[in-house]
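Omission of a single protein chain aside, the complex is shown with its protein chains in their original locations.
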Amino acid sequence: MGALEASVDRASLFEFALRMGDNTLILGHRVSEWCGHSPVLEEDIALANTALDLIGQTQMWLGLGGEIEGKGRTADSLAYLRDAAAFRNLLLVERPNGDFGQTLMRQFLFDAWHLDMLKALERSADSRVAEIAAKAGREVAYHLERSSDLVIRLGDGTDESHRRMQAALDDLWPYTGEMFLADAVDAAMAEAGIAPDPASLKPHWQAVIGEVMGEATLTVPDSGYSHKGGKRGVHTEHLGYILADLQFLQRAYPGAKW
Amino acid sequence: MGALEASVDRASLFEFALRMGDNTLILGHRVSEWCGHSPVLEEDIALANTALDLIGQTQMWLGLGGEIEGKGRTADSLAYLRDAAAFRNLLLVERPNGDFGQTLMRQFLFDAWHLDMLKALERSADSRVAEIAAKAGREVAYHLERSSDLVIRLGDGTDESHRRMQAALDDLWPYTGEMFLADAVDAAMAEAGIAPDPASLKPHWQAVIGEVMGEATLTVPDSGYSHKGGKRGVHTEHLGYILADLQFLQRAYPGAKW
Amino acid sequence: MSPEERAFQERVDRGEKIEPKEWMPEGYRKTLVRQIGQHAHSEIVGQLPEGNWITRAPTLERKAILLAKVQDEAGHGLYLYCAAETLGVSRDELMEKLHNGSMKYSSIFNYPTLNWADIGAVGWLVDGAAIMNQVPLQRTSFGPYSRAMIRICKEESFHQRQGYDIMMKMAKGTPEQRAMAQDALNRFWYPSLMMFGPSDKDSVHSAQSIAWKIKINTNDELRQKFVDQTVPQAEYLGLTIPDDNLRWNEEKGGYDFSEPDWSEFFEVIAGNGPCNKERLGARVKAWEDGAWFREGLMAHAEKHGKRQAA
Partner (left out) sequence: MSPEERAFQERVDRGEKIEPKEWMPEGYRKTLVRQIGQHAHSEIVGQLPEGNWITRAPTLERKAILLAKVQDEAGHGLYLYCAAETLGVSRDELMEKLHNGSMKYSSIFNYPTLNWADIGAVGWLVDGAAIMNQVPLQRTSFGPYSRAMIRICKEESFHQRQGYDIMMKMAKGTPEQRAMAQDALNRFWYPSLMMFGPSDKDSVHSAQSIAWKIKINTNDELRQKFVDQTVPQAEYLGLTIPDDNLRWNEEKGGYDFSEPDWSEFFEVIAGNGPCNKERLGARVKAWEDGAWFREGLMAHAEKHGKRQAA
């Protein structure tokens, strides 16, 4: 592992861990906003469970990030003491919850990518990455099963549920392209065999989306425009508000133990 | 003034200044949330103007508070570095904006009290209090003119505007009683001739409300129940979220100059 | 008492469990539906005050623990609605009654959670009081209710320990944290005592429930037990219970303590608590906003059923 670390840019590996962990942190935050407010008790349970998995994965990825960085930062200090421009999550996961359909659609679009990503990471040259991916992958397989099932049932449900799911898909679609864009960090990761080239995940993701949307009787938009910036810290205006809540206690009472 | 300060409990005077300043700070915050989102351009302007007045008054009241306390705290440190339990505003002003009718009704119910309070404070035995009250009173007279006029026009407008205004009144009514409840701080202020006994403001306030609601064809609820706690730091769950946004930069970057 | 009723009472007295399909007095069924339903509603509404701090939990671990707890509560709601359903009342009917105000939930959830220590206090005091109520109900006469209680109690005692752990961290933390802990205890103490309900010495209703083993102890017994258990825990935390009359009574082997303000209790029951309108409003909004979702799933199930049949 020492050898491996030497062979790959530490800063890039750190960035990569942040990207994974910030995705799960911010999406976990968004999902947790639903607690007690969902349309049916089973969904309250499922959403709390999803958020819980995502926060657990955050602990692993940001923990790894801190370890790689080697400056004594922990998963908590990375989660609670960085400002928006230092966050590396995809813009998709910071989208507001909207109606329950938008929350589900966001989850599905992310889950489909997330599972493929984690599967690829299970074969990572970095054993720590592979280990986290294996653990997270089992949880995310279940997330995808659930979200794809619900997207199908609601897309092919009533006229209203169909309309809402299509609107959600149209709304979120421009935020999916960012998942497959590569930059120097991604190139370094791919080069070192630590993570896949993001673009390589696109065909299977598209196939999964196509299949589910087909069953859901929903139309995949043909717009090619992509919002981007999250991976390099240029976010939407929403992230600042998320962090104001998420970080309040750590910011207001620096150094306290909880 | 030195003599006066000696004769009245400094801590009570400090509390009193916080109560006035926290009301204007928190209501100013709520009102400012509308910027750019109101139903008509004239309202965008009027709301920004109201918020601006309230923030200006906050600077005066909290500035006075810091001076009285004498521990070097400024209006800014009082606004930005206290947590919810140290805030002394009425629960009314932290109510969520709701629809525009709720925002207006909250403003009217508060303005009517605020103006009477400031008028009484113009005769305060503490000249600093009297001075602030005179300055703020001119602004608040205009706030009340505006809010009462709109309440009348919307109450006596369409069926829908009537319904919304009545719902707003019913909703907010239980938060008005707190304005007239006295505690030891109020007793000390009244005793020292610094501020009126809160209960003494009630008859005129009720008369103003009655008159405006009459013209507005709205029914004043006869419920006597009052929410309370704000004046002693027991707030609603909303205040914490307000402060998370309001204080973010000061909390995240302690000591920075802006 | 009819012969049927007598036989029923004898079974209860012998400690036998009554199962859903067996004969039971109408009053027994009705009381159980009300009690179980109210308990289920409390679990559901109880998600809200704790949910209020999930996005602001101070560490990732605390956030995870709180999420798990709120998830458990929704799960408890599910068990309990299922237990109520065995008595012939659907979850939707019960929800409808919650939403239109004809069924209640525990009044404690009409109090706000105002600082992070409140999450500790809810676990320590509110779950503590709930367990005090629920542990004896594991022995309740109605089988499905008893079995639900056994599962629930196991998890609740875990929650209580986690709540106490938060209080410990706060009480042993910075001066600000300590102040939050004390503030939380001040605000939650009397509402927790109210959770056992007013003294039931004169209540015929309670006597019948005790005979049926739907209720095992009197409210006052449980309240005393709760106080006796909690006072030393507060002392260990170095926190002060907000009761000047609190003192050990050697004779009775328990603490003397002040009664909560029952007029406040009845106000809150009547809808005038700090958060009644918002709690119920949040649930009604969730239900109404979610109508399209539930209808969508049903429509899909119907279509899908038809297609498979075709």
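A few notes on this one:
Per-chain numbering from 1; labels A, B and C assigned in written order.
Throughout what follows, a residue touches a chain if its C-beta (ideal position, glycine included) is under 8 Å from a C-beta of that chain, and two chains touch if they have at least 3 such contacts.
What you are looking at is a predicted structure, and each value in this text was computed from that prediction instead of being measured.
Hidden chain, full complex: it touches shown chains A, B. Between the chain not shown and the residues B:G157, B:G193 or B:G229, the one that touches is B:G157. Among B:D9, B:D170 or B:D245, only B:D245 touches the chain left out of the display. Remark: the omitted chain is touched by one listed residue; of B:A17, B:A75, B:L144 or B:I194 this is B:A75.
Interface residues of chain A facing the missing partner chain: 83-85, 171, 174, 225, 227, 229, 234-237, 240, 244. Taking the whole complex into account, chain B touches the unshown chain at residues 25, 29, 32-33, 35-45, 48-49, 51-52, 55-56, 58-59, 62, 75-76, 79-80, 99-101, 150, 152-154, 156-158, 160-162, 164, 245-246, 248-250, 253, 255-258.
Going forward, only the chains that are shown with their structure count from here on.
Our note on geometry: chain A versus chain C, Cα centroid distance of 35 Å, whole angstroms.
Rounded to whole angstrom, the centroid-to-centroid distance between chain A and chain B, based on C-alpha atoms, equals 42 Å.
Shown for chain B are the residues that touch two or more other chains, namely 83, 240, 244. Within chain C, the positions touching two or more other chains are listed as 56, 176.
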